[in-house]
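Note that one protein chain of the assembly has been removed; the remaining protein chains are unaltered in position.
Order of writing sets the chain letters: A and B. Residues in each chain are counted from 1.
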Amino acid sequence: MSNSSRNAMLAKIRTAIMTGSRGDFHEAHTSVPYSAYDDGNVAARIELFAHRVAEYKAWVGHCTSVGIAQAVAERLMIRGKKRMVIPSDLPDSWLPKGFDFVRDSQLDRTVIAGMDGVLSGAALGIAQTGTIVLDGGAFQGRRMISLLPDYHLCIIRAQDIVGVVPEAFAQLATTRQSPMQPYTFISGPSATSDIELNRVEGVHGPRTLDVFIVE
Amino acid sequence: MKKPESVIIELAPRFEVGAKSALQNTQLRRNMGKATQTIRGKRAAVVDELSDWESLRVAGQHIKDDVMQHLDTYLVQLEDAITRAGGHVHWAKDAHEANEIVTHLIQATGSKEIIKVKSLTTDEIRLNEALELAGITAIETDLAELIIQLAHEKSSHILVPAIHKNRSEIRALFQKSMNLPDLTDEPKELAAAARQFLREKFMSVRVATSGANFAIAETGSVCVVESEGNGRMCLTMPDVLISVMGIEKILPRWQDLGVFMQLLPRSSTGERMNPYTSIWTGVHADDGPQEFHLVLLDNGRSDVLADSVGRQTLHCIRCSACINVCPVYERTGGHAYGSVYPGPIGAILTPQLVGTAYADSLPYASSLCGACYDVCPVRINIPEVLVHLRGKVVAEKQTQLKSWFDGENIGMKAMATTFAHRSTYELAQQAGQLAQWPFVYEGYIEHGPGPLGKWTAMRDFPAIPPQSFRDWWRERQRDE
Partner (left out) sequence: MQVALFITCFNDTLFPDTGKSVVSIVERLGHQVIFPEEQTCCGQMHFNTGYQSEAMPLIRRFVEIFSQYEVIVSPSASCVGMVRDMYRFAAEVHQDAKLANEVALLADRVYEFSEFIVNRLGIQDVGAYYPHRVTYHPTCHSLRGIKVGDAPEQLLRAVRGIDYVPLNQSNECCGFGGTFAVKNADTSMAMLGDKIRHILDTRAEVCVAADNSCLMHIGGALHRQRSGVRIAHLAEILAVQE
């Protein structure tokens, strides 16, 4: 069935393309300039990112690259989290003493779901929309660990934050593998607009999102 | 009339009949008015903050124009890329074929239940019903879809299927079906109840189905845009993932997502970005489902492609901006449209998918106010397509003998003949001035005869003044 359907569909589509063409009456294609970059002001870009992430009711803080462990400790104390799942390649220097960090080496899903939270890095940030992009690369791990726990503490480097959405896709194209790695775009904690079209935080993904920008 | 077998959208009675009963439901009117006003404001705010919004719309339109012009090439390109990445691509001419493919794939896994990401395409082909016949239970995981499923109702909105229900109605439903007597109507608590209810399913069910917002021909990547995380669950946790996608959802290049991932969230939920977007390419070692199938569905789409005016309908990215802004939809709700696609987009898409003869009231379910065209992120000229489809409805009607006795047809033809000459037109003006006298009271007609009665049943009609403009003009020319 499959092969004959394939050929029949393609044949029908080819005929349709010809008959449904608007020809001379249709306005010609032109290339349109939409914004592919922001204005290049790095400080403003990082501030915008922080602001936009916070607007989704996530918590946003800043720290230095040598101060990550201390920042993580403070945040976990405030949130009351002890057992955290981490990607297998997360650097030891990010991990404060006094907490239980479990590296993900194909951990069972019930073990991951039973964790207090997940601590991860990020591939990219988008300032305009307050978005964090995970691509399974350095310090991010597989998709499941940033999904099942109810709390996500994400560390993003300031230099990985781009201005606008098209920039993010251009950037990701330069680091893509073949075939491509899976991507997850995260803009705030899990939410729904299904009740009276108002955004309510907290459904199936992590209901609490904390973000540190490392400068 | 028997519906074409390839299409199994369930059609309700004529729009005006469904609308009439919906208009009498005061709770529905209140819920719809509140929800649509909220979302219009949110959309306007996030659209206004982008100075290049109009350029993005034009870019979106041009990308989609290109997709349609080279659809065969892009589909084959997509198939190659997905196959190279370890996925499988299936081709389905119609709903029946698509359902058969999905059912067989699920049966091969031995699983008796699946978790589902909200997907209009699978609603269109009524996948859940087909699976039920095969003894497979489909669990809807999107909050609104879950509400609809628990209430045994039909969707009334493409994005928020339970838009017609308010929080206290949802609370009552959850209290009963989830056995949670102490649940309040606080949206946060309602969402938490859904989280609790579905968590066990996410952890244990081995097969998931989804739709697709976009698929990239260049890379073979498939993209699902969502809010709650149920999508991430379905796309990540099971062993087998089956996605069903209309052939028109394809985008040529990876970079095109830079345009569409701005257009969609802002037009749809009125957010700068939706909480979660997943993009995957075939299967990924040690991460997510190790078996991936993409079913490419035609189901009438190539017929739409063959219509030079209707073709733009396939540009639709299912954002629902046109639905949210439509003054007709706001008042009637979605059920009156009798299709999984309500509102302005439904009024043009449904008749084209099933044939205008089977949905001939839908192209008239619009005042042609144009609000839909203004907000459409890919610039579908919905009023133009509506008028085009009305032309088809009338042309089809006029081939039938019964059109000879159709009052509207007779009247329209008579008026066209009258307007064809100045002399007959002027005669008709004078005749109208004379004939109206029994009905006029102080400059207005309150109970008109014949077709005018349809107007005056609800509002008064101005009497025809004794002197037309042209009579006045001639008199003035004479006097000078």
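By our rule, a contact is a pair of C-beta atoms (placed from the backbone, for glycine too) under 8 Å apart; a residue touches a chain by one contact, two chains touch by 3 or more.
No experiment lies behind these values; they were computed from the predicted model shown.
Across B:Thr83, B:Gln255 or B:Gln429, the single residue that touches the chain missing here is B:Gln429.
Mapped onto subunit B, the footprint of the missing chain covers residues 15-16, 19-20, 23, 29, 308-309, 327-328, 331-332, 363-371, 373-374, 384, 387-395, 408, 412-413, 415-416, 418-422, 425, 429, 432, 444, 446, 451, 454-462, 464-465, 467-474.
Note that in this section only the chains that are shown with their structure count from here on.
With centres defined as mean CA coordinates, subunit B is found 29 Å away from subunit A.
Subunit B meets subunit A in the complex at residues 31, 34-36, 38-39, 42, 51-52, 55-56, 58-59, 62, 65-66, 68-72, 75-76, 81, 84-86, 90-93, 97, 100-101, 141-144, 147, 160, 162-163, 166-167, 170, 187-188, 190-192, 194-195, 198-199, 202-203, 219-221, 227-230, 232-233, 236-237, 247, 254-255, 257-259, 261-262, 265, 269, 271-282, 284, 286-288, 296, 298, 302-303, 305-311.
Note for the complex: subunit A touches subunit B at residues 1-2, 5-6, 8-10, 12-17, 19-23, 29-36, 52, 56, 106, 109-110, 113, 126, 128-131, 136, 142-144, 147, 165-170, 172-173, 176, 179-206.
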